[in-house]
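Step one of this worksheet: look at the structure below.
Apart from one protein chain that is not included, each protein chain of the complex appears where it belongs.
Take a look at chain A:
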Amino acid sequence: MIEFWLSLPPLLQATLKGLAVIAVIFPLAGAGSMAERKVSAWIQGRPGPNRAAIPWLVKIPFLGRALQRLGLFQLLADGLKFFFKEDPVPGHVNKFYFFLAPAVALIPALTTVVAVPFGAWLDGDTVVPIGLANVDLGLLAIFAVSSLGVYALILAGWASNSKYPFLGGVRASAQFISYELSMTISVLPVFLWVNSPGMRGSLSLARVVEFQSLPGFWGGAWFIFTMPVCALIFLIALFAETNRQPFDMPESEADLVGGFHTEYGAFKWAIFFVAEYAHMIVGSGIFTLLFLGGWNPLPWVSLADFSALIGIAGNPLVVGVVSIVIFLLKVLFLIFFFMWVRWTVPRFRYDQVMVLGWQKLLPLSIANLFFYLVVIALLQERL
């Protein structure tokens, strides 16, 4: 089996691995929409979608009923609906860009996964990250590609040739530029910490996790404990970058109907939707890797210690699965947190978003960077 896998040409291997990851992300993003509806329902004291059922599947004792109550069949029904419903194209749109926008939305959202390691296995004592590509470019590649996502919003807003989508697109561009700055600056201290002068520099996310699984008090602490302000700024900017409440400017259904996707329907709209959730998943993954210790089960308990503790250290496959499960659990919790915040906090006004981005977060992140510059310069040699 493994020999056969290794005998395949590398390009085919990479393609298959990429497809496997997309096959996980895509349904997960779809399930995100259902989770959103369920979480909103629970917060508002409703049961949420729980009626749709596949006749013979729902007859399975306990399981069928539980799936129905969780709204899983509703998810399938919604997906089917998006496939088969009529997809009208308004007469006044620029057709080429109108069709291009959903693709431009989905491609960066799924491409960013390439540089995100999502698990690890043990080769003897060394921890080898599992991911599509463990490149030194790491986070820089993710930032570069995910920023392209805003073009989809601008394109959609502009190609729709109508007022509300246009306003949504304009807001999207302004918001993305404002928050990208503080987001990038806020993660610099993390990389200052994991790189020291004289050694080979790297922006790899796997390296960041490696530094959160070192022995000792300071080595084992997740970066959310040692750099809480960085984590906070990154999280807030992440909300803005993924268009989540309270930074729901491009969509803001209360004042812009549907924002950039007002003129979209059926499958093209669904692609925007999936892209938004894929962004959320990847964003949560990056936050997990940077600040929540990646695949380490608990602070101060690294994956290697944990697998030695429960006695699976000798079995790389099991360790790999366990690490991916731990990572996914953290990501899912963060996605739940995104939804939890969405149904708690009202939307900011547009000028408040701009003030928060430029006058509060940006100076704060720069001050934070300088603080950690000094701290790291003074402390790193001694720890």
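Operating definition for what follows: contacts are C-beta pairs under 8 Å (C-beta built on N, C-alpha and C of every residue); 3 or more make two chains touch, one makes a residue touch a chain; residues count from 1.
By definition in this document, contacts and distances are computed from a predicted model.
For the chain that is left out, the UniProt protein name among "Acyl-CoA dehydrogenase family protein", "NADH-quinone oxidoreductase subunit I", "ATP-binding cassette domain-containing protein" or "Cobalt ABC transporter permease" is "NADH-quinone oxidoreductase subunit I". Shown as candidates are A:Ala52, A:Ala174 or A:Val341; the residue that touches the absent chain is A:Val341. Shown as candidates are A:Phe26, A:Trp42 or A:Phe267; the residue that touches the absent chain is A:Trp42.
Residues of chain A in contact with the chain left out of this view: 39, 42-47, 340-341, 343-345.
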